[in-house]
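Notes follow once the structure below has been shown.
All protein chains of the complex are present and in place, except for one that has been dropped.
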Amino acid sequence: MARAITNERKIINTVAAWGIGLLIFFPILWTILTSFKTEAQAINDPPLFLFFDWTLENYAVVQERSNYGRFLWNSIFIAGGSTLLGVIIAIPAAWSMAFVPSKRTKDILLWMLSTKMLPAVGVLYPIYLLFIQFGLLDSILGLTIVLMLINLPIMVWMLYTYFREIPGEILEAARMDGATLRSEILYVLTPMAIPGIASTLLLNFILAWNEAFWTLNLTAAQAAPLTAFIASYSSPEGLFYAKLSAASTMAILPILILGWFSQKQLVRGLTFGAVK
Amino acid sequence: MKYLTRTLLGAAVASLMASTANADGHAKTLTIATVNNGDMIRMQKYTDDFTKKTGHKVEWVTLEENVLRQRVTTDITTKGGAFDIMTIGMYETPIWGKNGWLVSLNDLSAEYNADDILPAMRGGLSYEGTMYAAPFYGESSMIMYRSDLMEKAGMEMPEAPTWDFIAKAAAAMTDRGNEINGICLRGKAGWGEGGAFITAMSNSFGARWFDENWNAQFDTKEWADTLNFYKSMMDASGPPGYATNGFNENLSLFQQGKCGMWIDATVAASFVTNPNDSTVADKVGFALAPDTGLGKRSNWLWAWALAIPAGTQKADAAKEFIEWATGTGYIELVAAKEGWANVPPGARTSLYENPEYKKVPFAKMTLDSILSADPTNSTVKPSPYVGIQFAAIPEFAGIATDVSQEFSAAYAGQQTVEEALAKAQALTNDAMEAAGYK
Partner (left out) sequence: MATQNSRSAARLMLAPAVILLLGWMLVPLTMTLWFSFRKYLPLRGGDQGWVGFDNYVRFVSSSSFWPSVQTTLIIVGGVLVITVVFGILLALLLDQPMWGQGIVRILVIAPFFVMPTVSALVWKNIFMDPVNGLFAHLWKFFGATPIEWLSQASVQSIIMIVSWQWLPFATLILLTAVQSLDGEQLEASEMDGAKPLQRFGYIILPHLARAITIVVLIQTIFLLSIFAEIFVTTGGAFGTKTLSYLIFQRVLESQNIGLGSAGGIYAVILANIVAIFLMRIVGKNLDA
């Protein structure tokens, strides 16, 4: 929609968009600011915006109480592992649905999505019992598997929509040239689908990172990720806005930074076939 | 399926696996689930002392109370074995002990001196004479009030006030213009939050949860009196949004000087008198929880205690930890490092005989409150259950959470007190019938 536009129009657009953007971002900004205040300043009336005694004390307190690094690593391993594992399983499935569709393809796809509608808490006991059986309780492996399964439908669907946009003729041609199925997927399809795969990876990494039910209920000390870290700050005694803000900032900052750096890839792929 | 999943995923993620095994034979690593209250967080800081003495290491799982409860309950009922020590309360201990899920703590060392534990605490943490959890700290509830505001209102707090006096004093202290609320009380939904408070309060109004045949009693005048009194007092003199306030919210309000009175756990006394956190540290007085002259006061009894799930491989090391954390040595350690006011209170008789501790302003009132609470005889009319702010039956937590949600909705004005009580009555009887009491 590139059209000639007056400068006046552009100024109005800019002001409006920045205003709304800042409004939406404000809760995060405010949390980050609050994390640098003292507890008393955090509840000051009128609220203090920038002019207060900036302090790192809250971060020191939080770090002293819980070993942030370990939670962070667990989060990275679990989110990363489940995403990688998921994409390995999802690519062949999406390929087969996109290029060799059958009558049931659509049904299978929708059925896969419907598995996501199971209420997690309703199956907590069965899953917990299974985890005990297999010795997966409080292990990164166990959580990786569960989060992979939770996000697998979304992955398959996202990849499916990208693969469908790749013209089938190219694959036909490769096949004519004697490419095997494996090399077809590896050397022809995958490179073309890289933007799609990248954004699938990113979105699922974010979803896995933020998952807060299973990660909390299936872990203890060893495999607990950042969601468990935050659960120990949600209601401390007395004034706690500043400490809560510091813990919150620590929990969301890594993913926020990742998201920002990769937002081009994320946005490019995040269509779910919304555009035809 | 099982096989396929395991090989497939096992191969793919093997490199990511964290090592959970601990091969060392002597020194063990204990996984301890605990609640994020101040005293427990302080205990974590001193873990090194334990490791130095015994060689065992400790992994802490610190969670907010509601999350902790769901986490440890899931684990114990499924015999998951994720934890070697769990922090639980007076409600869970006898029920779990009865089910055989906890390791008996009757055989702790002589040096530990279990007889020193306050009898009320020990009783509440035992089932049929066997102690299943050792109290880390114990609490009752009492009135904490601002002596300066009380004076300004021209009133004097008696040692053992009545609810009528409290309501009058609350109205007199309230100064909306300066954001001072006469009284702050829990109204938050949840059996351990607002539910605990209103149940303890109802005891002093002559109410009870169940009659001798386990019939719900919310259709009685006593309950209506309790709720109406609470609501009209809080509407007149309570803070805005009191229906969502629990212990922490009220503590923070009191520390900011926004409450004239606060009736809550005795452990809060050390937080509101600590000048680092509290703006009103030197202006706090204490009194027994109020009554209505029926012979029961509205104070409760609770202990946060450490228990060992049956089936753990590390029961011996876990016992060593419990002896360290709940013994007199730990109290002395904290006293030496941070002063007597900060030691975990309410668990041991010897603490209250200590001349140093007697100087702490809230020591006597805490002990008096604990001693006046009797879980086996908590209601004016006879009741079939043990417990003051709860009934020690497995169904109680679920029922009381539902009931307190109805009450909170009434506090917020979404329904009337009568509607809330009628719903509470119906759902309690339903649940009791389902559980097979009738």
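Chains: A and B, in written order; residue numbering restarts at 1 for each.
Everything that follows uses one rule, which is that a residue touches a chain if its C-beta (ideal position, glycine included) is under 8 Å from a C-beta of that chain, and two chains touch if they have at least 3 such contacts.
Just so you know, these numbers come straight off a predicted model, no measurement behind them.
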Original post:
Can you name the residues of subunit A that touch the chain not displayed here?
Top reply: 1-3, 5, 9-10, 13-14, 16-18, 20-22, 24-25, 27-28, 30-31, 34, 43, 45-47, 89-90, 92-93, 95-97, 99-100, 102, 105-106, 108-110, 112-127, 129-130, 149, 152-154, 156, 160, 168, 172, 181, 206, 209-210, 212-213, 226-227, 230-231, 234, 240-241, 244-245, 248, 251-252, 255-256, 259-260, 263, 266-267, 270-276
Subject >> Those residues of subunit B which, in the complete complex, touch the missing chain >> reply: 1, 4-5, 8, 66, 70, 73-74, 77-78, 95, 99, 179, 188-191, 239-241, 243-244, 249, 252-253, 256, 258, 394-395, 397-399, 401-402, 404-405, 408-409, 411-414, 423, 426-427, 430-431, 434-435
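Assume only the chains that are shown with their structure count from here on.
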Subject >> Centroid distance [mean C-alpha coordinates] between subunit B and subunit A, Å >> reply: 37
**OP:** Sort out for me which residues of subunit A touch subunit B in the complex.
**Re:** 43, 64-66, 74, 77, 80-81, 84-85, 88, 124-125, 128-129, 131-132, 134, 137-141, 144-145, 148, 216-217, 220-224, 228, 231-240
Original post:
Where on subunit B is subunit A touching in the complex?
Top reply: 2, 5-6, 9-10, 12-13, 16-18, 20, 31, 33, 36-38, 41, 44-45, 59-65, 67, 70-71, 74-75, 78-83, 246-248, 251-252, 255-256, 271, 277-278
